[in-house]
Each structure stands twice: as C-alpha cells, then as structure tokens.
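Just below is one structure, and these are the notes that go with it.
The other protein chains are all here in position, but one chain of the complex has been omitted.
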Amino acid sequence: MCGIVGVYSEDARIVPKLVFYSLFSLQHRGQESAGIASFGGEDFKVVKGMGLVTDVFKNVDFEKLKGKVAVGHVRYSTTGESVVENAQPFVVKTRAGSIAIAHNGNLVNFFELRNKLERDGSVFISTTDSEVIAQLLSRLLIKMDLEDAIIELTKILKGSYSLVFAVNDTLVAMRDPFAFRPLCFGEFDGGVVFASESCALDTIGAKFVRDLKPGEAIIVRDGEVESIKVESEREAHCVFEYIYFARPDSTIDGRNVYSVRYKIGQILAEEAGVEADIVSPIPDSGTTSAIGFAERSGIKYIEALIKNRYVGRTFIMPEQKLREISVRLKMNVLKENVKGKRVVLVDDSIVRGTTSRKIVDMIRKAGAKEVHFRVGSPPIISPCHYGIDMQTTEELIASKKTIEEIRREIGADSLAYLSLEGLIKAIGMRKDRLCLACLTRDYPVKGEFCFRC
Amino acid sequence: MCGIVGVYSEDARIVPKLVFYSLFSLQHRGQESAGIASFGGEDFKVVKGMGLVTDVFKNVDFEKLKGKVAVGHVRYSTTGESVVENAQPFVVKTRAGSIAIAHNGNLVNFFELRNKLERDGSVFISTTDSEVIAQLLSRLLIKMDLEDAIIELTKILKGSYSLVFAVNDTLVAMRDPFAFRPLCFGEFDGGVVFASESCALDTIGAKFVRDLKPGEAIIVRDGEVESIKVESEREAHCVFEYIYFARPDSTIDGRNVYSVRYKIGQILAEEAGVEADIVSPIPDSGTTSAIGFAERSGIKYIEALIKNRYVGRTFIMPEQKLREISVRLKMNVLKENVKGKRVVLVDDSIVRGTTSRKIVDMIRKAGAKEVHFRVGSPPIISPCHYGIDMQTTEELIASKKTIEEIRREIGADSLAYLSLEGLIKAIGMRKDRLCLACLTRDYPVKGEFCFRC
Amino acid sequence: MCGIVGVYSEDARIVPKLVFYSLFSLQHRGQESAGIASFGGEDFKVVKGMGLVTDVFKNVDFEKLKGKVAVGHVRYSTTGESVVENAQPFVVKTRAGSIAIAHNGNLVNFFELRNKLERDGSVFISTTDSEVIAQLLSRLLIKMDLEDAIIELTKILKGSYSLVFAVNDTLVAMRDPFAFRPLCFGEFDGGVVFASESCALDTIGAKFVRDLKPGEAIIVRDGEVESIKVESEREAHCVFEYIYFARPDSTIDGRNVYSVRYKIGQILAEEAGVEADIVSPIPDSGTTSAIGFAERSGIKYIEALIKNRYVGRTFIMPEQKLREISVRLKMNVLKENVKGKRVVLVDDSIVRGTTSRKIVDMIRKAGAKEVHFRVGSPPIISPCHYGIDMQTTEELIASKKTIEEIRREIGADSLAYLSLEGLIKAIGMRKDRLCLACLTRDYPVKGEFCFRC
Partner (left out) sequence: MCGIVGVYSEDARIVPKLVFYSLFSLQHRGQESAGIASFGGEDFKVVKGMGLVTDVFKNVDFEKLKGKVAVGHVRYSTTGESVVENAQPFVVKTRAGSIAIAHNGNLVNFFELRNKLERDGSVFISTTDSEVIAQLLSRLLIKMDLEDAIIELTKILKGSYSLVFAVNDTLVAMRDPFAFRPLCFGEFDGGVVFASESCALDTIGAKFVRDLKPGEAIIVRDGEVESIKVESEREAHCVFEYIYFARPDSTIDGRNVYSVRYKIGQILAEEAGVEADIVSPIPDSGTTSAIGFAERSGIKYIEALIKNRYVGRTFIMPEQKLREISVRLKMNVLKENVKGKRVVLVDDSIVRGTTSRKIVDMIRKAGAKEVHFRVGSPPIISPCHYGIDMQTTEELIASKKTIEEIRREIGADSLAYLSLEGLIKAIGMRKDRLCLACLTRDYPVKGEFCFRC
C-alpha cells in the first residue's frame, strides 16, 4: 500500500516537479510519509518526511532537487513503526554508484534474505523491503551488469514488488512475475514516466503507453528505453486494487477501475436485489457501485450520508461524554432523505464491521424503515500477504462469522455480498490471472508472512 | 463567509473540545484561520492561528482552555490581507469585563462606525467588523446593562451579522433583523450551543432547538436562557447558502440544504431538458443537483469527473511546461464514461467561467460527442454586500455577457441557468423573505460596500 | 528590563536590518520576546514573537519589512504572563495615523490610567504599559499636534519610561523627567538611531551624539530632528544599570559601565581588603569588579570558575538524583586554581543568596582553604518600582537578614558589601542625581507598585 513514481527527462528542472505532482495524484496510496530522490549529477539529493506530500514539500526549494532522473514514493503506515527511517526512497552509496529505490509490495522471503545478507556482513538501517532489495542489487552489480543483475534479482525476490529505482542516472522500473501490484509506463515530450497508476500520467499530461508486463523491467539510459523480461508462470493481479484501493480514474491492466466498480454494483443488484425506496453509498468507497446498483435495480439513487471533506485530518480527544463523536466527525446522515424510507446501503467491503454497525445505527435513528446492506466484494476471510494492509485474520469479521451473524452484528435488515463469480465477471479477466487470496485463502506465492509495505 | 460557534456547559473540560469539533464541522465556511477563546474564570484564554482547525489546534493542550463558556471561529480569506491580526475570536479587556467575539457577515456602515469610534478616542488593532462591534459593545456596556446594550447595538449596526460573543462567562448569540446569515441554537445534556449551521449540532450530538429569529438575541447566564428581540421589517435569507455555501446536511430556516439542491436539479431538468446519454456533476458542488436532474429527466446518472480528495492542499509551481496542470491536479475525466456520449454537466453556479471552460474542454478531449452545461442558479450579476466573497462586478462573467456569449466562451453545445422562479420554488420560501441581491441587484440594506468578513 | 530601538533613514531597505542588529546587541536586556514594526508607507508591518532576536527573525524576509522608519523591542519576562500578546512594539491604528510603540520602564500610575481610559470607552488587548501609553497618545493626538501631545503625555505618565515610537513615519524618542532608564541618540550617514544603550550604536557603526536629557523628546520628521523638553525636578538615574544590567561597553549619562565596575572593585578592595592568595569573579557578572579588586589589592587575579558558554539555553529535568545539577550546568570549579588557596570571590550583588551558597560550597569542596565573599553593591533591601525585576521584598535576603546572618547562610569565611558612598564615588555622579531606591527605600516617585515591564 504505497505509491511509486520515476521520471526521466533532459529538462532537469521539471523532473522533481513532475515527480511531486505524480505523488500528489497517488496520495490515496499512502499518507504516512513521502519522499523524492533526484540524481543531481554526483549524488542523490533526497527530501523525505512524515505526512502528506504537500506537507513534506511545503518549503522545499525544487531548484535544489533538479536532476534528469528522480524517483518518488508515498508510504502507507502498516503494522510496523511509523518512523522516518522507514520513509522512502531508500538511498545508498555503493561500489556501482548511488542507488535510490522506491518499492510497493511485500516480499515473503524478507527475513530469509535479510538473514543471509547479515551473515555476509551487511548492516541495516531500516526494516523495509527496499533496503533489502537495495543491498541485494548492490551486491549483484559488483559481479555483473545491470541487465543480468535485474534478471538475477527476479530469481531471488519472492512475493509482490513493483519497483522504481535509479542507479545514478539510469532509471529502472520493474514488476514481479505475478504482477501483483500495478505499474505503468508513460511518455511525454522528451521524457519517460513510471507510476503506480495511470491517473498520475493524466495529471502530468503524459501519454499512457502500457502497463509493465509480468516479470518485465524497463531500463531508461540517456533517454534510450530497453525492456527485459523473465518468464512468468502465472499472473496474479490484485483484485483489491479494483475493489477499493486504486483511484477510479485509473486503468490497470486494461480495466478501468470506475467501470469495474460500476459493474460490481450492477451485478450486485442482479444477485442480491431487494425491494427498497432508495439506494445510497457509504461515501466515498461505495459511491460508484451504488450508482451501478441503482441503475440496474431501478431504485432511486440519492445520498443518505454526507462525508466531511476535511476528515482524515482531525484528532479525537479522550473524554467519556465525547466517545461517540468519531463517526459523526466523518459523516452525517441526511435525515430528510432516509426518514420513513427503505434504504439500500452499498459499500465496497466490510473489514471489521464496527463502522458499518455505527452507520446502520445512525441511519435507523434518523428514521429509516429498513436498512439493507450490500457489499461490492465477497467476504474477506484472510489477510493479504502481498502489500494490502487488511488486519490480521482474527480482526476480519468474515473469517469467523457467517453472513447471518455479521448481519445481526451490524444490525441490518438484510446483508448480501457479491459472489466470487460476480467479481471476476465485473473485472472481466480470467480467474487464473487474478490474486484472490484474501477471498479464497489460495495464495499464489507461499512464504513466511510478515507485513511491512 | 465564516463559521461561528459558542458553547456553555457547567462541565468546563468539555466546552473547548465541543467548540473544536463544531469548528471542524464548519471548516467549509473558512479555511484561512481558526480560533477558540475560552473564559477560564478570570480572563479568556485564546488560541488562534492561520490554517485549518486541525493545524491550529494540533499541539494545543485543551486542559488549558477549559472554561464554562467558549466561542470559536473559522475565517475565510477575502480581499483583505491574510494576517493573524484578523483571526478571530477577537478578545478585549474592557470596563465591563473581557469580551470575546466571533462574527459572520459584513457591516455596510463599517467605515462610518470606525471613524466615529476613532474620533471618540478608540484605537484599532485589526481591520475586522468584530473589533468595531467589540468596541461599540464595550462603550454601550459602560452606560447600560447587557440587554439594553444588545438592543442599542442592533440600532447601530447596518448590514449582515450573525454573532456569538461572551462577556466574561455570559454567552450571547444574535442575528441581524434581516437574518442574512444563518445561526442556530441547540441543547445537549447540561449545555447550550450556538453554531452557524445545524451540522455542527449533529456532530457533537446536540439537539437542534431552532434557528435564531431575525433580530433575536439569546443570552445564556449561568445556564439560564433568555431571548430578546428587536422588530424586523423584512427577512432576507441568503440564497447562496442553499445554492453553494452551506453543508448539504444542514437545515437552515426550516429548509434542508440537500433537499433544496435536489429540487434545483429537478426543476432545472424541467426547465431546461435536453436529449443526452448521461448526466454528470462538476464535483463536489454540482453533485446533488445532478442527481436530482437525472431523476427528473430519466437520463442515466454516472460520474464524468473524479476529484482528487487531497486537493486544496497543493501548490502549483511556475514552469512553462506545467502551466495546464492546475485543473488536472483537481480533477480527472473518466474517459470510458464520456467517450462517444452526449453529456449533461451540472454545476451549482458560474462565477468567472474559466474553470467551466477548462472542464468542458477536458470532457471533449476525452471523446464526448456533445457537452450540455446546466447551472443550478440564475446568473450571478452583482457582488454580495453581506458576507459572501464573489469577486467584483467586472469579474462576474454574467454581469457583462449574455448566456449565448457565455456558452461560446465555455465551449458548451448548450447552456441553461435555473430561473429565479425555479430557485424560489426549490427553496420553498416567499420571495420577499430572501436576499436575491446577487441575482437581481436589489439590495435589502443600502450602504457603502466594503467587503471584509 | 527591556531594550528599545528606533531608526530613521531614507534608505528603506537597511532600516529594519539596522533595528535587527541593534536589538541583537541589546539582547541582554530581554530574552523573552522580540519584535520590529516598520512603517512601509501605508501601515506598519510587524514581526514579533517569543524567544531570542535571532529565533524570532530566523525566517523573516527583511524585504517585506522595509520602510524609512522602524522601531524594535526586546522584552524580559517578569512576574506577568509570558504571552505573545504582550510582545512589543505595540501597534494600533488611530485617527491620527498608525502608532507603533516600544517601551522600557514601569508606570506607577498604570491602573489609574487604564481605569480612566476604560471609563472613557477604551478596550485593551494586553496588560502592558505600552498599550496604555498608545491609547493616551492617540486620544491626545485627536485634540492637538504631536509636540503638544508629547508635553501633555509627560504630565500624565508617572514612573519610569524610556520610549521610542512612530506615528506613521514620524519617529519619536522620549525619556521621563527623572531619566530612570537609559536612552541615547546617534547618527549615521543619512540616518538617525535611538537605542537603550550606546553599544547598539557601536554595533551598527553609528556615531553617538548624546543621551536624551531628563524630560526630553526628540522628534524626527523627514530627516529633520527637533528636540522638546519638559522641566525636570530632579534626575534619578538607575544605579543598577551600572551595577549589573547594562553592557560594560555602553556609556550611560557620561559614565562608561566597565569603568564604573572596575572602580567598584577598586573601592571594594580599599573598603574591605582581606589577606588572600587569589581574587576570582563569579562569572560573568563579577568579572570587571574582580579585576579592579585584584589591581587595587595586589592579590593575584585568576579564575576559580568557568561558565558554560551555552548556558541559558538548557532545561533541567526533574529527577531525584539529578537535583544538584543546575549549578554545575552553569559553571564548574577550576580545582587546580583554588586547591589550598585563600580565595576572594567577587560578585556584583546578592539577591536571594541561594546561588552564592552553592558556589561557595563548590569552591570549598574543591579544596579552598578560605572563601571571602565581596559584593560590588550595597545590600539590596527593597524592590525596584521602575523597571528592574528584583523579586519581592521577602525574597531579598538583605531585606530581613544582617550581613553576619547572610555570611553564615552562604557559608563564607567573610562577607563584605560595597558602601553606598563607595558606589556613588565609583559612578561619579552627585547622589541626588541617582535612583538608589532598592538600596535605601527612598523612592523618587511614589505610586502604586505593580511590576510589569
């Protein structure tokens, strides 16, 4: 759950700015820390810090960051510690040059790799995959050229990784053979850009060329673009990018996210229709599917909840009497819209169920006659090992309760999830090209589980 | 364009927290500065600063702000300077006690009043209405009791003013006789709250009692609530609160804002229907009316534009090549939704027309066959004198161009505005109870124009 | 206990910088807050904040502060609250123009004046003398011209006040008829400067012209310098400026501070000689007198204590075992210098006696055979009413104990103070031109005591 960017252009002054704007458009992929490393000719200049992209770069002089090549990163805080040591890009000085690396994914053989490196004399600053990858890459580059090192690296790393890195002024983007996490390739006048999602390309006015292929690495040297690729047994594109994580205006592996979510809503209406007066989303995650649900069901679409646009930026103070304020700070019911109505509420997924319960309760207290909950994904029963932070198994309500039990817990009159087949149909990809592990417990790559980022 | 709050409770520790949460829910009314003044027994403790509520109060120890009475303010930057001296609440020490005052509105006799005070020996720190009101009030309180001073103040002040102020631990809320700007009164267990909009009451779990009446002042002394009222010739509720400014989940003078906007969309569909494939809002301001338009017209509702949730927080860097980035940082087109389609775009209003033009252009470049622009208000032809920052007459595109000229300028295939009658019908109030000055040039109170806040 | 500065020059860009450097050289007069107000043509630009001059102005763009006239202030925290509202210069907008005022001193009729102003309708922001003076001046300027207003003001204000203020671009410096606090007048190429001490003039390379006379005001209008003066019954120059407060390189009312302190040491040696091996100062306040003492007594001068140059900048953490650390963080004994020696310790004064006791103890533990304490002033028996923060009467050890009792308390083998005659001789001014109130309880101006600054 991170966002990565890499830009090359001969116009050294615009490079860090394009990385900045790209990161801004990928802010939804990580709000904990942000950073840019730019190769200025001798070494990388690095700015990174805790907080939103705009906070970290507020007083930064972009002139000092100019360089023909730069990589950027936004990081989502997971179970690990929120410390600035873990902010990326991770930059090291090596025999082969300086390396700046930005990573999105999760290595399942992290401890194995790190232990081996430690036995070979490496020391570590952080607890990130990026540092392990940087050290492996550095050791490979002592013995072989960049192309061979990339191929070798692909053999060593296990798990999900979309990477953008630079070795001095050579820019590289690479995607693991399963292509778990997204990564796309774009061009603009005199330059090349790599980004986690295509919305970043739209933002900076770049042309989308294509997604990186499973197991592909693209190398940019002095403006020359070269592609190398390892064999991929099977693809395993993350379905959660479509369900929740990616921005709706992004197109990933040929599927537009908004369209997938709209179809999810339509199929959900077909699979789990109900007599009702209005269809409303849990904002913002349920909006697109709710619109699709309304279209297919013919039930009137109107909002039941208004989200405070400034949310995510407040802090709750402990006080007995103020205990219930947290949900109300995030959203408020539109009483006139729900009073006396049978309401269908659509959300993208249910993780713990606690927020769902509070929302159903708010809607009822505002006078709704019935509340029917519809979920735009099958039940999540198992944690992700490949980069999406989803809580542990025990916290996932669907891992230990039946749908009827969940319905009672959240207090809805009815509850229905999208079927697995419905989801696959909405995405429009063959089942064996998708990673469905969180829904089926069928993990494409086995390995020690250790969630970091 | 400011938000104001006042809270009284015997539980001194929760008072500043309730003001904080209320201000957070009124953040849309002003993002420039925020402040809380709390009466701690001897004097007011004040925290105010530039920025969002959460930024200003990030490291504040709320224990130090405890007090039975507190007032709060969020301020919108207008033509005046953005300086911390102008942040509110404005607090002064006077013979009658300390006064903390939060104001929303615009006095039209500001300069006349200030000149007179200066001739009588007053000096000023800021350029705000609040300071003029505080000094007038202070002089009145030397000669008469609070009730008489309030009545007298109402005779002196001209223009729009919703006020919340405290004289030591006596809390007062008052609304001008025209009731231009909103102000409501709520109760919670053991306490009283006043706020610009009812959404603040929902947020802190208070019960909405009623809006203040035109010319009414409510005084809270040791928990005792007293109402006094001057005669009101006519009401003049601001229509722009319904059209754009207020939060949709607020109910102002008996009309729910979401419902008014939904009806605006429905009436707009009736008045200005068009053959089309999809109806889409300009997010977020056009969303509710677009849903209403779709419902009434029967045209499919689907989004054409996705707004970056983090917008309002970035900064644009000057660079020839990056010139066009500003719109794209704010929103992106959903190409798959508009490609080959006839699109109806709904927005709440058009002020300068520059953003509208860029958006129509983006939609067309994404492949839309036709773009029809529908506006949820009549043309704005004259600036507001009562507290809404709307640019000067010359900047208002409708003040000097015909609708056909505007259509050509923004590049739409067709353009239609809501009629004045349609607006009045959607609000559901008699025309003579509304202020329509920005749409008709008929100003309820004459006076020197000087916009401050 | 504050420092004030005013600068006029036609070269608007250097004015705020000269004020900044002057304040830096007056930093010893106040470390709590600092500020500069510069008249930019229409109004004052003000920068003020808590902390040292360099902290407050670290990121300030001095271009924005340019103006032909500017005043500056450093403030010492006294018994009042350390709040930014009390930082100076105090700036108000009045009928006669904008006024920026910087004050050093203490009005003894503060409450009387403020109550009267409140009865006449004034309101207050702060609890400073400056605000009272600004409001009085503003009211006078409505009725009369500046010269008359200044004369009138002198009749109204009681107590000590050295003032630098500007009414728009007219700069004024004035000193009360007793001339309690210092204030001098200098010139530089194309400009005029006023400052609390002459060291500020040296720092910016200005030529010292003269001290302001008792009751004199100097007005600078467009480069023209005019002097007006009220009658002064008697002068009452503060002796504590010479004893402790002023910088040694300043010359006040014709007496160089270093020379006075050196003579104090010499006279002290004559009055209270003792058989000893070495003479050492308590750094830094006792250094000059110790050198003079050594010269006159013929006893070898060598340091016994080394002061940590970074002191004044640390914070002590509460912890049982670390209790005694506070003195040792400030200074350390030079054991080799005191071991087996009879030591004369010289300090400028004794206030509470607690630090003196700890120092004597440290010296003894380091092996000194005898410790003789010599004080460069008579015993302080009464608090200052005119601007020096000296603790209340009860805290002044000499107000309730005999010299022998104090000697026992601090643990010295002998203790002697400078005589009053000795002090007067060292300063070299007639006794009736000095304020000796803290040493004699003879207060030149009576009035309510309320220490502020």
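First chain written, first letter: the chains are A, B and C, and each begins at residue 1.
Everything below uses one rule, namely that a contact is a pair of C-beta atoms (placed from the backbone, for glycine too) under 8 Å apart; a residue touches a chain by one contact, two chains touch by 3 or more.
As the structure is a computational prediction, the values presented were derived from the model and not from experiment.
Enquirer: Considering the entire complex, write down the shown chains that touch the omitted one.
Expert: A, C
Enquirer: Which residue among C:C238, C:V333, C:L396 or C:I410 touches the omitted chain?
Expert: In the complete complex, the chain left out is touched by residue C:V333.
Enquirer: Touching the left-out chain: which of C:A134, C:I204, C:I380 or C:A412?
Expert: C:I204
Enquirer: Touching the absent chain: which residues on chain C qualify?
Expert: 11, 13-14, 17-18, 20-21, 24-25, 27-28, 52-54, 58, 62, 189, 199, 202-205, 247-249, 251, 256, 258-259, 262, 284, 287-288, 291, 294-295, 300-303, 306, 308-310, 313-315, 317, 319, 321-322, 324-325, 328-329, 332-337
Enquirer: Even though one chain is hidden, which residues of chain A still touch it in the full complex?
Expert: Listed in rising order, the touching residues are 91-95, 99, 115, 118-125, 127, 134-135, 138-139, 142.
Convention: only the chains that are shown with their structure count from here on.
Enquirer: What kind of graph do the touching chains make: line, ring, star, complete, other?
Expert: Chain contacts: open path, no cycle.
Enquirer: Just to be sure I understand: the centre of a chain is the mean of its C-alpha atoms, right? Then which chain's centre is nearest the mean of all of them?
Expert: Closest chain centre to the overall C-alpha centroid: B.
Enquirer: If you average the CA atoms of chain A and of chain C, how far apart do the two points sit, in angstrom?
Expert: Going by mean C-alpha positions, chain A sits 61 Å from chain C.
Enquirer: Please work out the Cα centroid separation of chain A and chain B, and write it as a whole number of Å.
Expert: Going by mean C-alpha positions, chain A sits 36 Å from chain B.
Enquirer: Got the chain B residues that touch at least 2 other chains?
Expert: none
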